[in-house]
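One structure follows; several queries about it will come next.
For this view, one protein chain was removed and the others were kept in their places.
We call the chains A and B, going by the order they appear; numbering starts again at 1 in every chain.
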Amino acid sequence: MNSYLPEYFKEFELIWESRDTYTIHLPKENPGKAGQFYMLSSPGIGEAPISVASGHLREMLFTIRSVGTVTSKLPDARVIGVRGPYGTSWPWERYGKILAVAGGIGIPPINSLFDEMVGTGRGKDLEIIYGARSPSDLIYHKQRKEWAKMANVIITVDKGDPNWKGNVGFVTQFISKSETDRDGAVFIIGPPLMMKNSVAESLEAGFRPENIYLSLERRMECGIGVCGHCNVGEFYACEDGPIFQYSAVKHLPELFL
Amino acid sequence: MGDITVCPYCGTGCQMILEIGESSQRVVGYSRSPVNSGKLCIKGYSGLTYNFSSERLKYPLMKENGEFRQISWEQALEISVSKLGDISRKYGPDSIAFQSSAKCTNEENYLMQKLARMVGTNNIDHCARSCHSPTAIGLINTIGAGAATGSIASLEDTETFFVIGTNTTEQHPIIGAKIIKEVKKGKNLVVADPRRIQLAGLASVFLQFRPGSDVALLNSIMNVIVENGWEDADFINSRTEGFSSLKKTVSKYSPKVMEGITGIEPEKVYRAAEMIGNAKPTAILYAMGITQHIHGTENVMNVSNLALLTGNVGKRGSGIFPLRGQNNVQGSSDMGALSEFYPGYVRYDSGKLNNFSRIWGKEAPTQKGLSLSEMFEAAAEGKVKAIYIMGENPLITEASTQTVERGIDNLEFLLVQDIFMTMTAGHADIVLPAASSLEKEGTFTNTERRIQLIKRIYSPPGEARPDWWIIKEIGRRLVGMDDYSSPEDIFSEIGRAIYNYSGATYSNIYPIGKQWPINTDNPDGTEILHSKSFPIGRGKFIPVEYGPPAEQTDDEYDFIMTTGRNYFHFHSGTMSRRTDILERESPEPYAEINTNDSRRLNIKERQIITVESRHGSIKIRAKVTSKIPEGIVFIPFHFSEARVNELVGENYDPISKIPEFKVVAVKVIP
Partner (left out) sequence: MNYILTDEDMKILFSRIKEEYDTYGTVEKEGDIVYEKVDGFESITFGRSRYAPKEFLIERNENVLNLPVQQKKAVFGVMSCDLKGFYVMDKQILGKDPFYTQRRQNTLFVNFPCNVECEGGFCSSFGGPLLDEFQIQVARDGDDFIVSASKEYEHLFDGFRKTGDEQIRKLRKNFLKNAKQLPVEGIENRIKWDSKLWKKYSSVCISCGACNYSCPTCYCFDLFDQDDGRIREWDSCILSGFTSTSAGNVRKELDERLRQRFYHKFVYYRKSQGEYLCTGCNRCTEDCPVDIDIKEVVTHDYSSE
């Protein structure tokens, strides 16, 4: 069997979430778990690793920011190929309470996490801190309302605008005020600097290193641990990650960019 | 399975073993090669996949109502020949211009210039005009041969390397690596360059001088040498003439006085002069940093002055090394694909064209021909009506691309043969699909005069044919050119036309090549030129006075822009931008700007800025770096998305007609 072969979809839905972010909805059940990723592709455009934005066994959703050579072209694709799921997932089942901290385009795997936790009746065990650069960069308006019904949700922006009435500040500022008890887990995903500072804040706030989990972004091309691009220390981010336990990787000098 | 051939990129001429696998190729350096000893750079290893691009031209195309449609070879040749013939009859042979290519083989360049001259014009030129025409003319004036005087291997004997105006590790990486290996052994390295290139970090002395002040710098170095009596008096007495006038000229150029022009502290000039003059043999390596100026030919002659002054010609380890950009610039120039030179650098007005008339069976024209840029000017003025271009993309590579475009649009007939639909080919009436250098046989002559055989490794796509076949077919129909059966057939005629090539045969240059002159006097070729005498007898000192570059900064245009290549791409990118790895490493145009300048102008890394000259303006991303000094921006010319040559004015070296690509006054707008 050729593991590089994607399953192709001619029928799919494209939803714009913001000026540069869109969601691809595929009519297929997601066998993967929150935190895992798939290789999304289109013939002639190329492949990109994308975390799944919907929960286990829901229909597949991928929310993508148009930044790279592939992701900027996928909205125009007629056919979407998908292979996966790959990598590790958020180990939420092991913990009583979960604090999820997401920055920018790190939010989709947290939506997937919410899906899964709500699905097993544990939505109330989740607390979400979600930050973006500006109000117009915040996505998931509908989903945010769903989260808020169950979970404690903090939304913040780095810089507000005249209409913005909510929090202004980095996500890190809200970690110490988290309602999640300190035996719970912290799941962190976002830009490198945000993750680095969030880890420091989480430790400061009393969370234990072995209970902190990170989703590492690296250049990934094969998804199956053979192309070598995502090497980080003794790990490959695509197969040993993307979700890493902080205590297992904190010794790596190249952990954050 | 596979064969030994020559890398299609720079003028180093690295030999490689290419083998065809089931669906791919194996690439490895040929370890016995005296050029590269088995080493290759990233372009050699990962730059060959353009050959298999689906965008390769596969069929002859004709433009109809602005669209290309496929036609047969027979149609394409007949139409081309009848158009060229009509125009020649109607307006005279000088209404047609021919552009050859340093990317093509010796055989093809020889045929292209032969075709032009059999048509009856000297309007034959190629991209050597834009890179090393000052070398050909300058060195012929001073030492009688426009070519590297030594071999790459002979650099092992060098004690001092003087590297000026060449970013060797990026543009001729394997020669750059050779220098590095020698410098690691403790040899001296003097680097003169406006940019802090990689070699600068390894240099004993780094002279980061102002663009365009080459003459002032070289004269001040010679001033120190003469002042201290470090010149090679024996060599000067026995081998040269004109020393007293050089001495008089350089006496005015003390490093102290010149500091205001070059920006170099006298102490550094002194140390450089001491090494160049005393720690011999000294090899002087240069490239476009010397030639692409309105004083390009003078710069070259001044490099020659320095070599003669210190006796650094004719011995292993010494010498003048003009590093050639294209893989066959040396060969295409040797073949006479230049308006003023017939094969073997016989001038059109020398009265010595009989041999060519006899071999070709047609009177060789003696009227002056047009240089590359003059062809487009003449086309814009309506004097040139048809241009036949082989393997060049002047719409990107020429200075003042606006004039090129005006000229091309004013033609009655444009014929282009290439391996891809280049920007220039897009303007053609007929486009002919050519085989790449990995798909045909022939010879290249590298930067050290080594004539090397290339072998056909792959089959050309579709109906693509080798350039020599195409020219021959056009020549046969247009002017009754011989019906050559193979490149080897053409090569034997080259041996009759150029004495310096007369001893070379396909069998004796394989596998490792031979350096010209190879003839009855030098049956094995010649590693070191001028060891006993110069072709013109004595070497000539031709003193040069400093003159400023054509463009000056002022309050408005307060930056100097300099153009060039980067490590990953090659010229207009026709090949390199179609290879995945090279394109990934350098995917977009950029302008290098100094860290302090960027801070002053509030420009951030990757911010889109406008660079505007007195001739044009482009938008481009900023790349902030301390490798470039304040007040200077560097922009590579590979990218059609931001054609830097739109900014370059029509300022030419009056002697060689090379445009001044290296000094353009610009302003930078955040």
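By our rule, contacts are C-beta pairs under 8 Å (C-beta built on N, C-alpha and C of every residue); 3 or more make two chains touch, one makes a residue touch a chain.
From a predicted model like this one, the values you see are computed outputs, not experimental measurements.
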From B:Ile79, B:Ala177, B:Ile359 or B:Ile536, residue that would touch the chain that is not displayed: B:Ala177
Those residues of subunit A which, in the complete complex, touch the missing chain: 1-5, 41, 43-47, 67-68, 71, 191-192, 217-219, 221-222, 224-229, 231-235, 253-254, 257
Absent chain, residues of subunit B that touch it: 1-2, 4, 17, 19, 21-32, 38-42, 44-46, 49, 53-54, 169-170, 173-174, 176-178, 180-181, 184, 198, 201-202, 511, 567, 580-581, 584-585
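Convention: only the chains that are shown with their structure count from here on.
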Distance between chain centroids, defined by C-alpha means - subunit A, subunit B (Å): 51
